[in-house]
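The structure that follows is given in the form of structure tokens.
Shown here: the complex without one of its protein chains, the others still in place.
Which chain is which? They are A, B, C, D and E, in the order written, and residues in each are numbered from 1.
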């Protein structure tokens, strides 16, 4: 489903590129000049966002036909096709850049997520995203992460409770913070507490934390901490600059979840282009 | 100026994170608990987007005071301060992630642009961006590029004419395409034509191109092509996978402009964080 | 915090009432005629929405001063004051109805919620709302429920998992549904399953349900079911036409949570009015 | 016609429920699992809003087919069908609550309006609504009132003039207020004046009022007042806490119109539900 | 009051002019270069829209100070001042054109309306506008007409009933149409019927029309028709290509109202400009 907010984002994107028309394409093509076009991968990648790209074409020209759309998570080889469209040539070219701008970013996130998911393959760890997403793209980027085989952490500040140092200090300790959160949060939510060492971990467990987030610990520290948390039936998430090079160590250390901000904030765009075939 | 569209984007970003409130912060802090906070650099970087971040705080809570905002293009060392705010603690924490999500991306673009601009320092070349921007962020990302010392190419499909292969074929040759574009485009615009070899270059120059875009040529090829174009008083832009490693060679080859899509589509986020001080 | 969506809703409300101006007030008052006004309770009630009402006045006329706003959850006697404003008389009257329309509905929900919360006072049960809210008012109405002393169930379809009969059938049984949901849902979420008898309860517990929703059972049935669920460390929610007359029985039967759709879908408006004092 | 504003309201409603997707339904059903569903009455009721509900389904998934939609004002028995849809099962369940939230409220208003209209059946009185509507729902709720057989009072502050005490005081008397209003208001509008006793009535009639609103009078008082007003060719509206128990007395007393705020501000939701049939 | 819709229109106007910034002003002025500026009349005119123009400046830069704003309907001589602003010079110039575009159009309408109002001065006729307004500008243009001394006809299709030939035919005659409209329209509205000759007039009067619109009649015909309508206590409006040259004749013929579409659809812009004073 393309929600109203995503629809809105597409409108913003078209406005910023086409508010005053496409001088080049309208000069080069008469309105009845038709073409077919494909969007194809420049290298191996995982597709995300093809449905959004399809909507971009449809918005530019209602006469456009989108005849195939790669499903979320499809793996394409170099030359693999993400989308096929046909319609007025000028409109295809007008829509091209906006459609690709969505696709190259979202597929970039899916592709990087796939690499992280593959890096822990065979373990029970789930790699998850964070709230470090592009403003306006939360739902799309979280879907791209899932398309790449990783999991989603909470979607927003209302669908999870994560108590950090800043919260604890003001509340007069972890216990007070956890208690206040349980009184306020919907009952389907587990309360998560961030800790940076074993003392804080003990405090969090005693306070009734239902998930602990181990921040910036070494794999060795995680191993000790995870054992203690699991002994209390508590889920263990780790975070803090974890890369493709180090993630397997953290997985082996007993984490249930590893959260990686880079999945969304620093995934490079994939190389994907449109090719017109008269 | 924060345009209505950017204002809108901030609204989308707040909605997607705070539509149902911030369970954690509202549990931890009473409404009259106040703090000061700074946003500081985790490593050396060029700031862009601090004004947008300031607007995020103001939107979350009208009682928020923003007491300093780093200007576009400011260079910060590790620990340098991009923003100072004070106000209700819960509101600071509610706004934190959205403000940082703008700042880390825009400053990431400015920081990468600075590296590209530095790489051609001392030459007369201008490194410019492309339309490969995040949907909805065209104006913000182009401003970030400028903050990093690079230049802007056309803003949208109405503020420049760039004739590519696809356009030429349908039009019956470069000459027809250039003529049609001149008849349609506002007179302040120079007509640009993309070419991939010297034959196409000759054709473009004969057709009356006012800028030529040399795509995917080697520096040696650019040197020959640029000399011919300059002999006709025509500006020379080069593009196609140019990196920090290769850009100096292209600059020396005589290009007037070098366009780099990666400035906006693949700049990694900078490390920048918020620190609350009760 | 008044989110962008609520701000938007206020705009819709003003447009539908004042798009073509307020003929009566503009005829009766010159622009410089000033007044003070209060909004006061017509009977005992719990206030919710006074901040929204204040925003309505501010939007109608930037010269308006709102000098006091009752906090969410304040109990007012007949004649108690929810809001004090002063400013141009015509603008006060233009804003009056829209401000009251928000206030009478939200305070109606808070007042009814208070009655339900009072009815289980002394037990450990939490009365919670549902998603049966007025379209566009989800956040405001859930806040009104909280202002009245009840709790909130999930805010939306992304902040909780609730598996019902319809879901189970298609999935090939409870176990498959619970497993699929756990694989997809963010880890902070507990999985809830709706059951209507003890057989279904047993199945849900075996499948790994973390919350069970007992639908349309009698208090006696709830007592048995709750004991079994608690024996597995599972939370118990009950629902289905529970009223002020019957809720205490359900509370005594061992429910942890009782959800009541009527809190939001059928709360009568409170009687609250504006009084101008020249 | 679903106006842009109503369309907007549907978008707000979907955003607040589905911005981050429907975790449960997407887990339980593959995208190609199809069903048929009906929306049926839980008790006898008058339908309003079925077209809006249909639009909700269409917005959630363009593949949805709505095969029947009950007309505004249709009377359904228990089990009667307001809507039939077919399409992807997950999408039906995603849309369900939002569609029902519109339908239960609007049909609630229509059903209550029908009871009021029936209570004065056989007289020439018209029961009408007020501006005490849910913010953003003015057009929908006024249509629901009409669907229930009652009439509409003015739609907004620009489509009617209603002079109350507050207006009169500032203007220096009824005569000045009526004159000012006639000079400003479009000529198709009759000027209405609110009065609370016979002295004020006399003053209003002398001032040129074209409609009088008798506020909070007893039926006996209305009888006297109405006779005087009718003697001057002036329409008579009565208001003020009139209920199903008392309305017939007011009708007999000679009122032309009886306005009832409760039609829109306190109508309980009807019981109406969705039933999936694989 | 600037309604949300007008605020929205200002946003559209700024977006279409400044979405990518103001290249010229930002190049010429540093951000701390300040100026004062006035907006002054190029010839005698009636001001309308100065408040909207002030809002434009405020939106472009929150540091802008607007120190005087001419009231709606003010008559300015050549050189008279409609607005004074001071603030960052670049921002003044960025806002200039958008502010003037509102002001020149709305003041153009007010100025033309003043000429029409003056042309019937001394008679009891009211010159009124129509719904032939610029899309999106209904409220602003109707206010401009009032600022020029003319009156407003109905604001929209919900605040008046005007039965034309097209309506009558389908309804089976005037009587059926009037009856149906009375049953549906809010009671404060008088029913208006368009007629083109005396036979139709007689029919309309018999059917219960409360206003008649005499379309495209000569002044002599109007004289006869008006007498008959007035004899039945019915208001008389005339329309159809009435100009400054012919309007006095129609006024003398006994019309109560003369509607003139040209007030809004063909008023030439006034000459009004901005002058910067460093």
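In this text, a residue touches a chain if its C-beta (ideal position, glycine included) is under 8 Å from a C-beta of that chain, and two chains touch if they have at least 3 such contacts.
Keep in mind that what you see is a predicted model, and the values were worked out from it rather than measured.
A.B. asks: One chain isn't displayed here. Which of the visible ones does it touch?
C.D. replies: A, B, C, D, E
A.B. asks: So one chain is hidden, and I want to know which residue out of A:18, A:128 or A:144 touches that hidden chain in the complete assembly.
C.D. replies: Final answer for the missing-chain contact: A:18.
A.B. asks: Have a look at A:35, A:91, A:152 or A:239 and name the one touching the chain we're not showing.
C.D. replies: A:91
A.B. asks: Among B:58, B:81, B:169 or B:189, exactly one should touch the missing chain; which is it?
C.D. replies: Touches the omitted chain: B:189.
A.B. asks: Which chain D residues would touch the chain omitted from the figure, given the whole complex?
C.D. replies: Residues touching the hidden chain, for chain D, are 1, 3-5, 138-139, 142-143, 155-156, 159.
A.B. asks: Would you write out the residues of chain B that touch the absent chain, in ascending order?
C.D. replies: Residues 126, 128, 146, 151-156, 158-161, 184, 186-190, 192, 211, 235, 237, 256-257 of chain B touch the chain absent from view.
A.B. asks: Could you pull out which residues of chain A are in touch with the chain that's been left out?
C.D. replies: These residues touch the chain not displayed: 11-12, 14-15, 18-21, 59-61, 91, 94.
In the analysis below, only the chains that are shown with their structure count from here on.
A.B. asks: Using the contact definition given at the top, which chains are in touch with both chain C and chain E?
C.D. replies: Common neighbours, chain C/chain E: A, B, D.
A.B. asks: Would you mind working out whether chain D and chain E touch using mostly the same residue numbers, over half shared, or mostly different ones?
C.D. replies: The interface is built from the same residue numbers on each side, given that over half of them are used by both copies.
A.B. asks: Between the options B-C, A-C or C-D, which interface matches C-E on more than half of its contact pairs by residue number?
C.D. replies: Having compared contact pairs by residue number, the answer is B-C.
A.B. asks: Averaging each chain's C-alpha atoms to get its centre, pick out the one most distant from chain A.
C.D. replies: Centroid comparison gives E as the farthest chain from chain A.
A.B. asks: Roughly how many whole angstrom separate the Cα centroids of chain B and chain E?
C.D. replies: 44
A.B. asks: So the centre of each chain is just the mean of its C-alpha atoms; given that, what is the distance between chain B and chain D in Å?
C.D. replies: Once rounded, the distance between the two centres reads 51 Å.
A.B. asks: Which positions in chain B are in touch with at least two other chains?
C.D. replies: Expected reply: 5, 12, 15-16, 18-21, 94, 138-139, 156, 159.
A.B. asks: Looking at which chains touch which, would you call it a line, ring, star, complete or other?
C.D. replies: Topology of touching chains reads as complete, every chain touching all others.
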